[in-house]
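All protein chains but one are shown in place.
So that you can tell them apart, the chains are marked A, B, C, D and E in the order they are listed, and the count of residues begins at 1 in each.
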């Protein structure tokens, strides 16, 4: 790269005050299972891991939350187990939740942890069962062990952050009898951001950002409010898999998280660019002051 | 139970000084995968979990280390994968180590964590990959990803213990490139006890204790030294699966662990009895002073 | 004692949660001068001292308060001084209060301190004069230097407890001119429990507990409330020397002490049994929640 | 008093650097039982108490050690007990040591404590039995319970000083079985000064200071060394009751106490004058540098 | 000086409680530029420096504030710059304020600092520009850079006091653009005393104290209130250069400074005499309680 000194200085002068401002701030990043499922994603995971480690290096407190839907489906296939869906949600019997647990905690989570720890001793895998992090309730008896978040006890995350570790959270929760539930990772990310009183909640997605008109790329939303997003969900502009993300953003900023972001995870180092440059990237949600 | 007051008082008077003495002491307990694999073991796991939580309640710092051989074999079977052995050790190719990782971290570990956490928010699952806890080296290229312990960095355990959590360790380690290895859990337990400068290293087994003569129950060893155990291994009295346990005991007490114990895990609440009563249980190893 | 392992385990499982619960809690124990005056009491004092030291060993913060009426009378006899009584209370002239002070601080107190310190360097004798612990006011000019508690400044006790000592309190107080007064030890125990915001206030007596009907042993009160005790004092069921104890219990639990107990000091190790077993012993007073 | 401003300023300018220099320094003061036994001593005790409280007010850490021989004799008389002496030392049977304990701990000690506490909540009475402060050994079986100092464990004093209390020490010690011994207070004062690594050890006496020639007032020793004092004891110039004081001074300064002083306790406020003015008072002992 | 021991003791007994009472208390002392401008003032500065160092030695926290009018005039003369006055205030153009800054920060301040530091490493020069200590606003556009105190941020003083340094403050402030202003030192002293919640605000002047009648020395005011001083300023009894001092005293004690003093700086060691003796010196202002 052949940048001029003055250009480099400019980037630094822009970045340093952000570094100061975000020192000791908690940023919860939802990293999608999709990003890990493909074959070409090694670089993406490596870039993501590098960004999170750099955030931590300069004093932020990142928390990573991940799902793993494609990987669960794959192991079910290999074990000859047929998935059943009801209203788009997978019916999760006892065996299925055990498989989900095994995949999320025992496969996807260590993969992310390992990608970070080639840079040092930073990442620690955590499941919602550890130290009672996530208490779950059944969403619907017909769906079996599909859970909603009943309660988040963030003590284990707080301690790990105080000790300068990077927690990587697998989204299995338990009810009071110790029964495991599989919970939507977008929802968990929002609940954790609220419980930690995070500065930022960031969703890394495969879209450029939210749009005001579905088919109009020029209608990309740079900055918005919970109220506008309520409207866009009500009129169907925002729909499908974006709903849990957007609902979590709306809820989180109303509960005290300073800002929520829908970022395009396909842009290399999008986390660093969002955090440390003036340029707007993706969609930012904030309660108007 | 109809104990007399005087009998209850006697037990208490015996126990309280041990509680004082063990306050803030670290006790590393190896809990076998066998104990979890059978059908009738629910009670055993529940008793074990209760004991460990009680130890923690009165101020000890327990660390649990577990394996999971039978459970790994079972998932391999279900996935149609044939195990290959060389000199009694399983050849572990890349897929096999991924299965081992999934089973140990994603199945056995959460099962133990959940059994403890019905009593509160105590247990936290940890793998050897977290925060670089266990660095592994290949034992033998022909065996694939079967690892030996190259180094233990106990920072994550120390922090969790300081924060009054109970770490439950799955024995997957990584080399410097982030490649996972499966490591013998008996060996890991000893290495962790040494790295933590533990007061005690305890193996819960399915034997009454070590014997001086293989076939003579009356030759049960109550108390012994590293030197005597070296002899019993040299002359073949101690052999087979007991070797990693006994070698770890010998190494650990020579490296500063105060006492190592081979206990009969079939005795209900054997941990409490060993810790808090005068009665000798199983075999105790100590460097003669 | 030939208890089964399972019986010992049962006692421990019962006791350990209490140990946790009482950690760092303050327990004020009133120990009677009678208990020390007889000839056969050496064992009783030794048992009592052992119990208090064990309480301290497992993290409780015991405070012992004692009187010494019989010992005061004995020295007065030896010095040829005749006791005069008015309404059952000893008229206490200047010489008498000097004798009381000498006996309580210089004879009874060191005897208790010494019994504890054969187990280690735990006990520290304290009088109400030290660091202004107890400020006294005259109860009745005609009685001379018989005092009531005007004020408790617990700083010296708090510091000694923080430093893990066991304070043993002789119940001499002073007015603002430094004049000594003899104060009822039952009353002082209650006032100290209140000032320290104690978890428990315990009276070791020579009765089994309070009764609802004076002559009916089967009417022993296991658990009661301040209101019921007010009634039993009003109708004369509770009378005589029990009044200062019961009044102190009633006042203390209303002022925030969690529980007050009237225990039978003749039962060996009654303190340990009350604290660390489920079995009800003596009478327990608590504000209904 | 009609001092000029300049004279007052001069005293202050002289005193303030001493106050700085002695801040947080420990000064052990031996206060004689004689001083308390007479009838006209009320003022002397009041002045002494005021001086010690003022020392504490400006940041020094005073420790008072006292005896009480005359008071012990008086109570023995009243109890019709005849004193027996051997080589000038009182034979101390079990009853005698109980009387000594009662008098020192229960009479003299509270009298000094009370005199200080009219100024605030400063003084705390301590006996050698508290928290194992003084362990005693018998001096000579024929003398009974006359003890020598075997060991000083100053933990209780250190804690009280850290908490800004003024410890007042009665010189009863115990052997390992809890048996009380009466110990020479001059000796105890020296042993405590050593154990506390005191800045100063001060004996308040009824002489002007030590002399180089017994009968020559002009031979008053202002400043001396342990070696010179060894000589004066060897040749008999120093003899009798001064021996334990001088021996303690010699031992203490050789063991690290910075300075020892023999002061004339009859001079009002002699402690303040010694500490905070340039004028030499009494005899000062120091290891030559 | 040939004071009797009893006289010395009396001074000490009087002084020691004040030393206790003022420990860790902040005393802001305004030291006039006049005092430094003359030729015979070397002794005065040396005495003042000694007093302030002694105050600090015994635990007070002195802050010195100084002006330097005569010295500013002198340098202006040497640079051939004519002073212009309007309503008795010097018109301060850009060059004049640079001269004032140079003199106050670079000449007067180091002179005071050096006088103290011959006694040790105590004093640290501070200007109102350091760490944003004093923010200034223009008093009147016609006067140029003559400032009033807009805001005091005492962080730098608090830190220096916590670190046991003696801050010596030159009274240059800055507006938000970094422009320097010259501010009346009497006013700054009061504002700093308020911002530090000082115990005392002391003006060292060249008068004996305030008077109730201008020409009547016998009307010297020993003790007064803000209300009385308001009256004396309203009726012209207090006028001229005393106005900023008296206004600052009145404002400061109303804002929480405990006492303000107008002292005669010509009395040697007047600071020590005021602080540590009972004798009244100069005029003391206090809100009636």
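Assume a contact is a pair of C-beta atoms (placed from the backbone, for glycine too) under 8 Å apart; a residue touches a chain by one contact, two chains touch by 3 or more.
These numbers come from a predicted model, not from an experiment.
Asker: Checking the contacts here: which visible chains does the omitted one touch?
Answerer: Listed by label, the shown chains it touches are A, E.
Asker: Out of A:44, A:118, A:233 or A:267, which touches the unshown chain?
Answerer: Selected residue, touching the omitted chain: A:267.
Asker: Please give every residue of chain A in contact with the chain that is not shown.
Answerer: 1, 3, 5-13, 15-17, 19-20, 23, 50, 54, 57-59, 267-269, 272-273, 276-277, 279
Asker: What chain E residues would touch the chain not displayed?
Answerer: 78-79, 98, 101-107, 109-110, 113-115, 117-118, 120-127, 129-132, 153, 155-156, 159-160, 163, 165, 172, 174, 176-178, 180
Just so we're on the same page, only the chains that are shown with their structure count from here on.
Asker: Touching both chain D and chain E: give me those chains, sorted by label.
Answerer: Touching chain D as well as chain E, we find no chain at all.
Asker: Enter the minimum step count from chain A to chain E; a value of 1 means the two chains touch.
Answerer: Minimal hop count between chain A and chain E: 4.
Asker: With over half of the numbers shared counting as same, classify the chain A/chain B interface as same or different.
Answerer: Shared-number fraction above one half, so same.
Asker: Compute the distance, rounded to whole Å, between the mean C-alpha positions of chain A and chain C.
Answerer: Chain A and chain C have C-alpha centres separated by 60 Å.
Asker: Where the CA atoms of chain C average out and where those of chain D average out, how many Å apart are those spots?
Answerer: From the centre of chain C to the centre of chain D is 35 Å.
Asker: Can you list every residue of chain D that touches 2 or more other chains, as numbers and ranges?
Answerer: none
Asker: Pairs of chains that touch, anyone?
Answerer: Touch list across chains, by label: A-B, B-C, C-D, D-E.
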